[in-house]
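All protein chains but one are shown in place.
Then we have chain A:
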Amino acid sequence: MSNPHPFVDIRHAQKSFGTLEVLKDISLQVDRGQIVAIIGPSGSGKSTLLRAINDLDPLTGGEIWLEDKQINKSLPYRQYEKNINDVRQEIGMVFQHFNLFPHLKVRENVTLAPKMLKGLSDTEANALAEEQLTKVGMIERIDYYPSQLSGGQKQRVAIARALAMKPKVMLFDEATSALDPELVEEVNLVMKKLAEEDMTMIIVTHEMGFAESVCDRVLFMDQGVVVEEGPPDVIFRNPKNERTRNFLRKHLAGAAS
């Protein structure tokens, strides 16, 4: 094997909050350019797993690797901080509630991290912001504050902010579920565009149609375990596991009503 590690490698991830076991021995390998969707009922541990990937919710057991670097390595405080800040630069994350910085204009939201962490000059940072905001179709709003944008626009800016760090992987935690239905599509289009550019992505979503159309692989999680995983047409059209079938049936009924 030329590459001993898959691109993102989650090995036997375990996570407990106190006595509550939220992730029970989850393993997941994602190759470069792959797009993986994680679906499952509320409380099944999807966000926890995604947040473990950049150590926002550190695991209580198991390992997480990005290429040849272990993300959750236990190190003395200072070394840990340095290590984690370096890896996090390579992992973009998009949150359900956008988490744009409200005190900064769109432009500064995008340039803040590149300027602080990569030492970009104002000119370079501006060019970068313009490039990323053009990609997500938000260049016209570059001098607006987040409070002046719609939810869909905020989320597109949040994606541009993450992309500006030139991450190797993008994590999406229900990027569209806080949006009004008519604003979902504009964000989905941006994510599809990233997929076409072969961005590696892990997407937690409740939108089965979207997952089916962009993802290479789907994981169905329930109560902290991966119940079933496979290509989208199998998981969505022909799931083998009873729990997967029940979830999808309920979910489709819910979405239709």
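List of remarks:
Here is the rule we go by: a contact is a pair of C-beta atoms (placed from the backbone, for glycine too) under 8 Å apart; a residue touches a chain by one contact, two chains touch by 3 or more; residues count from 1.
The criterion applied here is as follows: contacts and distances are computed from a predicted model.
Only one chain is not pictured, and the protein name UniProt records for it, out of "ABC transporter permease subunit", "Spore coat protein JA", "cytochrome-c oxidase" or "Acyl-CoA dehydrogenase", is "ABC transporter permease subunit". The chain that is not drawn here is touched, among residues A:Gln148, A:Ser213 or A:Asn238, by A:Gln148. Listed here are the chain A residues that touch the chain not shown: 54, 56, 81, 85-86, 88-89, 91-93, 95, 97, 99-104, 112-113, 116-117, 145, 147-148, 158, 161-162, 165.
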